[in-house]
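Removed from the display is one protein chain of the complex; every other protein chain stays in position.
Order of writing sets the labels: A and B. Residues in every chain begin at 1.
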């Protein structure tokens, strides 16, 4: 099993858990769990593959990902009632999935010999878009847009760290490990200690009509 | 006209009607009708083509689909006021479109010699994503996620039925007919008789913030 496949599998499994937990909040049935789990789990990597022209996309080439998603969704379906707070579980699993998906995206871009800008972008796309689709489809406030938190910023910093490590001559696997570490550190630090960047402030926050 | 084109045309036309009816609920003008009709009608098949690397996508290769969509949208624009309930019309036309679009997706995957897992996935993608885009863009509750109904499940069962029929040595056209029948039977049975899978239940249904 190549590093690319291992990273994609891990990101897919953990994102699938967050999708299934979100499906539980919407009280869907088991097929609904699998559907939302799949959307979340392969959404980011699918966009990455499409943007890079890497088709058929990864889960068409190797359908094992679909099996992994189904297992994750089933697991949540039968155990979610044991959780004290499903929302907190979503937050932390999502952070873990982000920290695997960003290096998964970075790694694919590196393998295809893209430059640092595309490497960083593919980390962000792979990490952030699955969760964004999950939240838009299930009508949740997108985690990616929550005020006073680092999310895209964590993915961005992870991508920059990987690009920098490679530039400084580190090996690919070490760069990906640094990428995962920086991403998780910033995301979890934001959740635990309120680390954030200054947000745009205005009064009133919105003028004009509102959706 | 090949079977692939015939199935795509039929699915496109009926989905276009549901899109135009949804546009009528949002009181759009005729171009808005065509826009939402097009999004609904080609959304699922476009994703299928992209995921499989079948580009340019089907409606770029043969723009007749655009004409079919425009005709469907015009038809709804001038006749929708005759309907007693536009919502009930959307539900039933959507069920019919699903029952044609799932075999349309299945058929393309078979033609490209994909295995059963991809065949089933392409049935689901082609059947479910056009309506999902329609509902997200128009801010309707997605039909695909309605509690206590079979929707993705109907598409899933239709895809499985087709894969099984092929495996048992049936001809392609018969497998697609069985696929359409199973999909429509489950979807309409769910609407008429409340057939459903057990949904995830919890108290409270959601903890944490809500979108």
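One rule holds in what follows: contacts are C-beta pairs under 8 Å (C-beta built on N, C-alpha and C of every residue); 3 or more make two chains touch, one makes a residue touch a chain.
Only a predicted model underlies this, so the values are computations on that prediction, with no experimental measurement involved.
Interface note for the absent chain: among A:6, A:78, A:117 or A:174, the touching residue is A:117.
Across A:6, A:78 or A:145, the single residue that touches the chain missing here is A:145.
Which of B:3, B:136, B:164 or B:177 touches the hidden chain is settled by the complete complex: it is B:136.
Looking at chain A, the residues touching the absent chain are 50-53, 55, 114-115, 117-118, 121, 124, 128, 132, 136, 142, 144-145, 147, 150, 152-153, 156, 196-202, 205-211.
Contacts to the hidden chain, counted on chain B, fall at residues 23-35, 46, 50, 55-57, 59-60, 63, 66-67, 77, 80-81, 85-88, 90, 135-142, 211.
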